[in-house]
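Our next item is chain A:
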Amino acid sequence: MNQDPILTLAGITKTFPGVRALHNVSLELYPGQVTALIGENGAGKSTLVKIMTGIYQPDEGQITVSGKALSLPTAHSAFEAGVTAIHQETVLFDELTVAENIYLGHAPRNRFGMIDWKTMRAESRKTLESMAAGIDPDIKLKELGIAKKHLVAVARALSIDAQVVIMDEPTAALSQKEIEELYVLIDLLKQDGKAILFISHKFDEIYRIADRFTVFRDGEQVGKGLIKDTKQSDIVKLMVGRSVDHIFPERKAEIGPMVLEAKGLSHPTEFADISFAVRKGEILGFYGLVGAGRSEVMQAVFGMTRPSHGALVLDGAVINPKSPADAVEAGIVYVPEERGKQGVITGEPIFMNVSLPSLQKTSRSGFLRMAEEFKLARTYTERLDLRASSLSQNVSTLSGGNQQKVVIAKWLATLPKVIILDEPTKGIDIGSKAAVHGFMAELVAQGLSVIMVSSELPEVMGMSDRIVVMREGRIVDTLDNKGLAPETLVRLAAGIAEEVAA
Partner candidate 1 sequence: MSDVTTGRQLPNRLDNPLKSTLLSWESLLVLVAVAIFIFNSNASPYFLNEWSLSDLTFNFTEKALIALAMALLIISGEIDLSVAAIIALASTMMGLALQYGADTPVLVAVGVGVGLLCGAFNGFLVTGLKLPSIVVTIGTMSLFRGISYIILGDKSFGNYPASFGWFGQGYVWWVISFELVLFLVFAVIYFVLLHRTNFGRRVFAIGNNDVAAQFSGVRVDRIKFILFCLTGLMSGIASVLLTARLGSTRPSIAEGFELEAITMVVLGGVSILGGAGSIVGVVLAALIMGLVTFGLGLLNVPGIVMSIFIGGLLITVIALPILFRMWRQRA
Partner candidate 2 sequence: QTRIALVVKSLGNGFFDAANKGAQEAAKELGDVEVIYTGPTAATAEAQIEVINSLIAQQVDAIAISANDPDALVPALQKAMQRGIKVISFDSGVAEAGRQIHLNPSDTNLIGETIIKLAADYLPEGGDVAILSAASTATNQNAWIEAAKAVLPEKFPNINLVATVYGDDDSVKSTDEAKGLIASYPNLKAIIAPTTVGVVAAAQVVTDQNLIGKINVTGLALPSEFKQFIDNGASQAVALWNPIDLGYSAIYLANDLIKGEEAKPGAVFSIGRVGEITLDDTNSAPMAAPFQFDKSNIEEFSKIY
């Protein structure tokens, strides 16, 4: 394989306020080959994709395509350079037709400069048929399920006659059959001589279709090579190498009586037959691949959505939270996954964020008492070792990890019985991660029950007493966290057969 790469990245660095997403990384993509980009959540993979497609501008570094050094100031310039991507979040248009989703921004024109719908539909149909997607190009995108939406995203990428095709976790929401179809497609692309960057957390896929790999850890490139020469365990070691220096807190589990029990929770479209129980002083881990429906279950427990069936029992009494306010009153709190959208109230200072659910306590007959609020906020933020210049600092100016601490502080201040943490360390640096983990241990030691949703294996295995594994809206298994092999969890979550995960 002495070919020259089509696309080369060198010395790329990108920092967001408070987070260094990428540091001096490099990457080469070769024609007719699939390169797998491997790394944990938050390793910087998607950020790199956005840099290659003109969405973000790197702070430093060069992009070279077919031997020419380029800058990609807009998404359009990336199309023109022949780089196209299927992004991790589906960035498509629900209200537009499938054909238009495929061609928006580069639609075929007729000789009057008008959009040529006929050609557009015909070409879309052709592309979709070549993918055997079974999607009618004339229907609106919103009528498709998430898996088919992903296929549309793939079709969009194919419609741009690109040299480089990037796929950021294209299979996360696809069924096995659809994944197989995608493989066929990727083979076609390879034969066409396109360079493909494939991002996935699933090793079976990587071994099935990738030729090369590059591993990122915490925004740095830590290794690369040829798939056929490398053992999976070696890649895993590269990828999670940091678990060596991350020691999970030791705790003496003093598990008490049952606190919260879910019995057969079901929802028409999101989850079914969810039953689990968490006891006093216990950490119950929820593992699964992204999109498994764990957040939806937790939000139902928290009263955000109403399950259609099932019951919740808290301290022996059936509860029926109709809103988060009810759940908080009952003693169940939830640290959401989408911190910016659901967790903190950006635009307000730290102390207001912390006191919001506890206003009842800090106020006197409905009138605010700022001094009490500051006292409450100080008590909890200092215990979490929050790094901020003052309690009146706007939360939007805090780093992600510190924002997370504000959310946790907010809930601890309500003195809950059960705390649900959805991806508690997502996007948090190693140091803060240890602090959050230490803190969770402390919480259970004080008699709280913790439910922790996490997609990070080391975290789930390091912290949980028991682990619930979910896949496609259902619980696959509930395991005691004693002598578990990581592979078991991965297999259960991905639903793959025994021999693949060697």
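The working rule: contacts are C-beta pairs under 8 Å (C-beta built on N, C-alpha and C of every residue); 3 or more make two chains touch, one makes a residue touch a chain; residues count from 1.
Quick note on selection: all candidates are chains of the complex that A comes from, given by their letters.
Since this is a predicted model, take the numbers as computed values, not measurements.
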Numbered candidate touching chain A, per complex, among 1 or 2: 1
In the complex with candidate 1, residue positions of chain A that touch it: 302, 304, 323-325, 327-329, 334, 336, 341-348, 351-352, 355-357, 359-360, 363, 366-368, 374, 378, 381-393, 410, 414, 442, 446
